[in-house]
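Every protein chain but one is kept in place in this view of the complex.
Order as written gives the chain letters A, B, C, D and E; numbering starts at 1 within each chain.
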Amino acid sequence: MTESWLPSLITETPEEGYDLAMKLARKAVGMTQPDAEIRKKLRPIYANNPDSLTFASQVVAINFQTVAAANNYWK
Amino acid sequence: MTESWLPSLITETPEEGYDLAMKLARKAVGMTQPDAEIRKKLRPIYANNPDSLTFASQVVAINFQTVAAANNYWK
Amino acid sequence: MTESWLPSLITETPEEGYDLAMKLARKAVGMTQPDAEIRKKLRPIYANNPDSLTFASQVVAINFQTVAAANNYWK
Amino acid sequence: MTESWLPSLITETPEEGYDLAMKLARKAVGMTQPDAEIRKKLRPIYANNPDSLTFASQVVAINFQTVAAANNYWK
Amino acid sequence: MTESWLPSLITETPEEGYDLAMKLARKAVGMTQPDAEIRKKLRPIYANNPDSLTFASQVVAINFQTVAAANNYWK
Partner (left out) sequence: MTESWLPSLITETPEEGYDLAMKLARKAVGMTQPDAEIRKKLRPIYANNPDSLTFASQVVAINFQTVAAANNYWK
């Protein structure tokens, strides 16, 4: 049986929650472009484009909203 | 009687919820461009464009917010 | 007396809710460009552009958040 | 004394709420470009561009989330 | 002691809340481009571009969600 890549939205700390938000953001990219080789080639394109970086940060921010709410903001 | 493509927002696990978010994202694309042949031709365009991939991930993120809230974050 | 195009946000099923989200997305387009003939001419442009399709899906996703919350996620 | 352009977020119906969301979207445009003559000249540009129309619809969708929540979804 | 530019999210009226949302939107711009002279030069560029105006309105809309929630929608 394969382990789930997303067993839970609960994390111990906000920092781990932020990492999970990043993971969620990358997952949809990998599901849309499953070829890791192609994704690797695209990396220098967006990693050197300021708007692409902001865009990446935006998707993390949206996912972080979800993770933070799931964890009741670690309060 | 046709089965609904969206009988419920409830899923057993976060991972299934993420898959549902992806399904929701693709549904509106299919409703806007119903021709599967055309959608297939467009696929290599966005699958090789980093910003298009980020954009796809963003829509999944927005839908995942909805699905996660519906499932009370699987808590 | 004209019937409202939006009498309620309540729908019987999630699928109907998704259709309503699509309707909400299109309504603002129609209010901004009221000429149906022009909208018809624009259709093949965005229906063949992958980012335009993702964009359309994004607006549906935002509206679906609203409709789903209004329906308490059909729970 | 000038009447407020936004005395309340409460509306009687969802349709009026949608109109208010549209008004909110246009207000920030007017505050950023206060010259009505220029806004009028820009109108045919975005009203004939499908992505601009989707973008306009997106901002209405975000504002409609706010208005709908304020009205407890007119339940 | 310097007065805070953001002492509170609470405002007396929805209109003041909208103004605060605009202020929040502009603050991040000022923090990213602290040179007021450059910001002034950029102004005619985005103030004459319809998509830039819509974009500005979108950020106000997102901030207005926050301010409206903070004020319990002025109910």
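We adopt the following convention: a contact is a pair of C-beta atoms (placed from the backbone, for glycine too) under 8 Å apart; a residue touches a chain by one contact, two chains touch by 3 or more.
Remember, it's a predicted structure, so these values are computed and weren't measured experimentally.
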item	value
Neighbouring shown chains of the undisplayed chain, as defined at the top	A, E
Sites on subunit A contacted by the missing partner chain, in the whole complex	13-15, 18, 22, 46-51, 53-58, 60-62, 64-65, 68-69, 73-75
On subunit E, residues whose C-beta touches the chain left out of the figure	4-10, 24-29, 31-33, 38, 42-43, 45-46, 49, 51-52, 55-56, 58-59, 62-63, 65-66, 69-70
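What we mean here is this: only the chains that are shown with their structure count from here on.
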item	value
Intersection of contact partners for subunit B and subunit C	none
Gap in Å, rounded to a whole number, between the CA centres of subunit D and subunit B	27
Centre distance in Å when subunit D and subunit E are each reduced to the mean of their C-alpha atoms	16
Of all residues in subunit C, the ones touching two or more other chains	46, 49, 51, 55-56, 58, 62, 65, 69
Arrangement of touching chains [line / ring / star / complete / other]	line
Chains touching one another, given as label pairs in label order	A-B, B-C, C-D, D-E
